[in-house]
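Excluded from the complex is one protein chain; the other protein chains are retained at their positions.
Chain nomenclature is as follows: A, B, C and D, assigned in order of appearance, with residue numbering initiated at 1 for each chain independently.
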Amino acid sequence: MKVKLFEKKGRKLGQPPGTLQFTGTPKVEKVVMTVIDYDDQKFQEKRIDSIKESFPFKNKPTVTWINIDGLHQVDIIDQIGQHFQIHPLVLEDILSVDQRPKCEDLGNYMQIVLKMITFKENEIQNEQVTLIIGDRYLISFQEKPGDVFEVIRERIRTHKGRIRQMGPDYLAYSLVDAIVDNYFLVIENLGENIEILEDEVMTNPDNRTMQKLHTIKRNLLFLRKSIWPLRELISTLYNGESKLVKKQTMPYFRDLYDHTIRVVEMIETMRDMNAGMFDMYLSSISNKMNEVMKVLTIIATIFIPLTFIAGIYGMNFEYMPELKWRIGYFIVWGMMAVVAIVMVIFFKKRKWL
Amino acid sequence: MKVKLFEKKGRKLGQPPGTLQFTGTPKVEKVVMTVIDYDDQKFQEKRIDSIKESFPFKNKPTVTWINIDGLHQVDIIDQIGQHFQIHPLVLEDILSVDQRPKCEDLGNYMQIVLKMITFKENEIQNEQVTLIIGDRYLISFQEKPGDVFEVIRERIRTHKGRIRQMGPDYLAYSLVDAIVDNYFLVIENLGENIEILEDEVMTNPDNRTMQKLHTIKRNLLFLRKSIWPLRELISTLYNGESKLVKKQTMPYFRDLYDHTIRVVEMIETMRDMNAGMFDMYLSSISNKMNEVMKVLTIIATIFIPLTFIAGIYGMNFEYMPELKWRIGYFIVWGMMAVVAIVMVIFFKKRKWL
Amino acid sequence: MKVKLFEKKGRKLGQPPGTLQFTGTPKVEKVVMTVIDYDDQKFQEKRIDSIKESFPFKNKPTVTWINIDGLHQVDIIDQIGQHFQIHPLVLEDILSVDQRPKCEDLGNYMQIVLKMITFKENEIQNEQVTLIIGDRYLISFQEKPGDVFEVIRERIRTHKGRIRQMGPDYLAYSLVDAIVDNYFLVIENLGENIEILEDEVMTNPDNRTMQKLHTIKRNLLFLRKSIWPLRELISTLYNGESKLVKKQTMPYFRDLYDHTIRVVEMIETMRDMNAGMFDMYLSSISNKMNEVMKVLTIIATIFIPLTFIAGIYGMNFEYMPELKWRIGYFIVWGMMAVVAIVMVIFFKKRKWL
Amino acid sequence: MKVKLFEKKGRKLGQPPGTLQFTGTPKVEKVVMTVIDYDDQKFQEKRIDSIKESFPFKNKPTVTWINIDGLHQVDIIDQIGQHFQIHPLVLEDILSVDQRPKCEDLGNYMQIVLKMITFKENEIQNEQVTLIIGDRYLISFQEKPGDVFEVIRERIRTHKGRIRQMGPDYLAYSLVDAIVDNYFLVIENLGENIEILEDEVMTNPDNRTMQKLHTIKRNLLFLRKSIWPLRELISTLYNGESKLVKKQTMPYFRDLYDHTIRVVEMIETMRDMNAGMFDMYLSSISNKMNEVMKVLTIIATIFIPLTFIAGIYGMNFEYMPELKWRIGYFIVWGMMAVVAIVMVIFFKKRKWL
Partner (left out) sequence: MKVKLFEKKGRKLGQPPGTLQFTGTPKVEKVVMTVIDYDDQKFQEKRIDSIKESFPFKNKPTVTWINIDGLHQVDIIDQIGQHFQIHPLVLEDILSVDQRPKCEDLGNYMQIVLKMITFKENEIQNEQVTLIIGDRYLISFQEKPGDVFEVIRERIRTHKGRIRQMGPDYLAYSLVDAIVDNYFLVIENLGENIEILEDEVMTNPDNRTMQKLHTIKRNLLFLRKSIWPLRELISTLYNGESKLVKKQTMPYFRDLYDHTIRVVEMIETMRDMNAGMFDMYLSSISNKMNEVMKVLTIIATIFIPLTFIAGIYGMNFEYMPELKWRIGYFIVWGMMAVVAIVMVIFFKKRKWL
């Protein structure tokens, strides 16, 4: 399956802005909601059936992480929007799964939209993740259950690293970091494919090579589009512009920024490699044609004059003195040998043989 | 019909600036004018025959939207200019239908010029729309009746969304948003064409493929040219530089800006795809030529030596011992079989067969 | 005649800066000088023989436009320089006709250099125009009589538009605007040529097509080089940096800036088109070669095996049983027909026929 | 061995940030640690077995340079981190050997990461070097023993140059300068390879030429990626932003910046050359094919008509008057000579011969 390069806008044509409408295809039957509530001392994790169960956590001094898997039940989003006082345009963005990665500071809370990209069965999969980061809470929205955040959950459960001592900004960092980590995996896989293809192009290109090059090109266009905006996104986070990002969290975002730059540079390098491989492919086709032409030319150039000689003595003139000579036939063979040898020497000299 | 890439300046050569002159071809016989006047409580919509009928609305505290379909009756534009005190250069711009999209703040009012682009019968149609946004009024100028604003009118009529509570700035946002929405439709259609063409290039390119690629290139050049300036245009609107854009409307323009960026990025992606497809097309032509050459070479290389052998024994020398042999003819057949088999093995080894 | 892409510096090698020396070739025998003096009430136009006749106008409160056609009489430039106190480097620039368009504010006066470009007999003509704009005067220098300013003169004579009420800054605007107007004409002509060539490339390219593409490329390089600097030039004029440009004139320069941007964008679009057409031309050559190869391959592949069969039965072996068969000759014809039909079917299947 | 273009992130997937983990492959069995302590008067150099031996130097007023060769003993890094109070993320960076070159000021100390690149046996080798620069100390981390710093050590030992009078900032400059010096060596070697390849492409390209061009492309992509970030890195050092860089050291960094710019420009020039050589290679393949085609065409075009003539008089019609003529055979020879000469003249005229 090809990656989707040209998507729809989101909200249906003509709807007023702020209309809540899920624009993707539901990838899960029932929305799955979990709450993880923690501070340095306490930890609580539970699955909830109604979003209202999560609201009491809001007033506690602990960090509350609400995770929503599945976006097709618009009323849940609506209730969250009302309870946490989130701007309708932000809610609309959560439900429009073809957003461009972005980070917006809306005063009391912050919105981060980005793409969770994984590489499964040689294909690129992607899912939109939205994070709403408040003073003491973080809400994450995903299209379907199953994510790359399990390591973060485990770290919270087992009190590993400093995550339990930090606020929702550090949690947000951890989640984005987990997503960026997966970009590296995707890049690594794609890089391996490129190296394999590189050998194929050099040694034995065939008709499908072009298609493989094109598929990689598509994938790179998709990755570039999904990851490029992250540079700006993350740089706004460590620049101290938002009061929601604490000073001690900033070095982590700065570190994350370095990683993003590396991913982006590797994508650009891959694009360069891909273009170079296409050039090699073209030159390899030309070389092959040259080979074909040489074979044809060698055979034709040797045998056409010989056939002509044979043709001469196939003529039926009554008076052709050579035909009477007893040695004529052998002289002709000799002539032919000379012609053939001259041709072979000519080709040897031109290094065609 | 091809899209127009190189247009005229506008005003006729040598006319002083500010001369009112319609530069397009009239696309409608009679200019159609409508007034929609509304606030949160009241709503009034009427078609007017003379532009003067709209002037009384100006002094009311309600929002007045005057829509003009058809630009060839210059006196109407002139009357509007005098009544609303609009700068002659702005009026000239309204009548010059090859403007570049732009947004200019002129103190008491604002001028927005942009292109309404639709995709009909596999062709790109475009029409210039100018918006004059004042404190309590908005005037929109179009080249002909029929537009993408019907959803907005319906929203005003039915008091849907928050449009009736907001001012002319929000109305302007709604109109620009409706136009940008249509860009997504155009992109989607073009994207489908590109995906279809992509398959064609890969599996079965013919002479018309090149022309299709070129038509898409033209269309993309046109879209790029028409949409690219919108980024700057809209960013000036949400940056709080104009007093005509209220603070609560800015997030909507910000949202619109995101959409525009996405359209622009998709156009760039399409250009990348198109260039890649051209490369594929070239390599596919080369591959085809390779195929042709191989067939020729295989046939020629097998039969030319055989014909030579036949030629030898077609010679009329009196003394050719082999001709007397009873088994000679069959030996020749055997030799030919050997030559042919050697050739076939040679081609098999080179993977030409 | 080709446009000149690589010009000389100006001043002869080794001359001290500020040396007055005409670097072009004189295009007129005698320098033609005219003075137009006007304000809202009065108007006077006269041809003068000595530049000194124009000096009395300087002290009047009216606007004085001195126009000099022909630059080879260096003493005239020298006299003007002394009378109007113009920096020697500026005078040198006036006489060096290969300047890059630029605008410099020198306090009491301003220097604008630009290229007047016209399209005559399918060729691009250009002439350097320098404007010196003072408080109450404007001096224009051209290489030869005949210009695009006649419409401006007519407007001054007939008091059309607001030119008679405005100062030399507005006159400068009018002159630059007239020049930019002509760029649109040139672009239009070139655009038509490109569209015609586009059809030619698509339907029937021949050897001269490449040369035509190259000529257009040259012309575009020339236009780009001549017009590109205008963007910066004009933007310095409406940014309010110079006290010589009055506030009410600025919107006109702003409008002019928009026009220049459009010209520049169209040139870029043309460059894109030109590059695309070259690609099409290449692919069209390849397609043609493919056609040629196919014809050769079809003919050769059908007849070479047939000729081989004929060759077989042209052999002179004494014992060749088939030759005795009464029906032998017709069987051979049949075999040949079968071979030919098989080949044709093969080509049909490959869509070569 | 190819250079590595796509690397892993560093820290293993899912580990909390600041986890110390060596991500490379150990290139040395035992970590080698040395301390060099000096000021203008004193100098001491010793090899230490435990990192703790180096800690007493910290409090002395002399400059202390601790060098660590080998990163796989994480506890050493950990001890350094605790003693010198280095941020966990910085320690993590030291152990992640696929970092992007960067320079970060962390208040009391500074972190510089860069690549030590050498050219051995026609292959590019690289090793990551991290410098931690404090007020009176500098710690350098390398992947394995053996480096380009021996000249610096010698200079310290022999009190050559001003290094003994300066602080750790000048030592850092000297180390970075030694690394950049080696870039020049690499560039020089690569430049020689390019010049040799240039001749090969021009005079005698074969199938391996393309692969050589591609290897150079890879190497250039690698160098670019490794060296490009240095420009920014060094410019932050001489801009006076960090209090750790003394004023008298800045001109040296400024000088270093010039060198870096030159390296970067040469890499870009090489990329240009490489692209140009690929174009030459393609055109050279085409030229070769032209040659092959010409030979085929000349031979075929001369002999096919001759063979046809011979074929005519090989026909067995009972009534063919020419066959009876005594002179017939010689007339045919004459005809053939004429045809052949006409063809040769034709080819001469077209300059194919």
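In this section, a contact is a pair of C-beta atoms (placed from the backbone, for glycine too) under 8 Å apart; a residue touches a chain by one contact, two chains touch by 3 or more.
Just so you know, these numbers come straight off a predicted model, no measurement behind them.
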### Task
Could you tell me which of D:Lys102, D:Arg155, D:Arg231 or D:Lys246 touches the chain that is not displayed?
D:Arg155
### Task
Using the definition of touch stated at the top, determine which of D:Leu171, D:Leu197, D:Met266 or D:Val332 touches the missing chain.
D:Met266
### Summary
Among C:Met210, C:Met250 or C:Val264, contact with the omitted chain is made only by C:Met210
## Note on the structure
Interface residues of chain C toward the undisplayed chain are 2, 5-9, 13-14, 16-19, 87, 89, 93, 98-100, 102, 104, 207, 210-211, 214, 217-218, 221, 225, 278, 281-282, 285-286, 288-289, 291-293, 295-296, 299-300, 303-304, 306-307, 310-311, 313-316, 320, 322-329, 332
### Message
Need a quick check: the contact residues on chain D for the chain that isn't drawn.
### Response
151, 154-155, 160-163, 174, 177-178, 181-182, 184-185, 187-188, 190-191, 194-195, 198, 202, 251-252, 254-255, 258-259, 261-262, 265-266, 269-270, 272-273, 276, 279-280, 282-284, 286-287, 289-290, 293-294, 296-297, 300-301, 304-305, 307-308, 311-312, 314-320, 350, 352
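Going forward, only the chains that are shown with their structure count from here on.
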### Query
Tell me, which chains sit next to both chain A and chain D?
none
### Task
Note the rotational component of the Cα superposition from chain B to chain C, reported as an angle of 0 to 180 degrees in steps of 5.
70
### Query
Residue numbers at the chain A-chain B interface: does the shared fraction exceed half, giving same, or fall under half, giving different?
different
### Task
Please compute the C-alpha centroid of chain C, do the same for chain D, then give the distance between them in whole Å.
43
### Query
Just curious, how far off is chain B from chain A if you go by their C-alpha centres, in Å?
26
### Task
At least two other chains touched by the same residue of chain B: list those residues.
282, 286, 289, 293, 296, 300, 304, 307, 311, 314-316, 320
### Task
Could you tell me which shape the graph of touching chains takes: line, ring, star, complete or other?
line
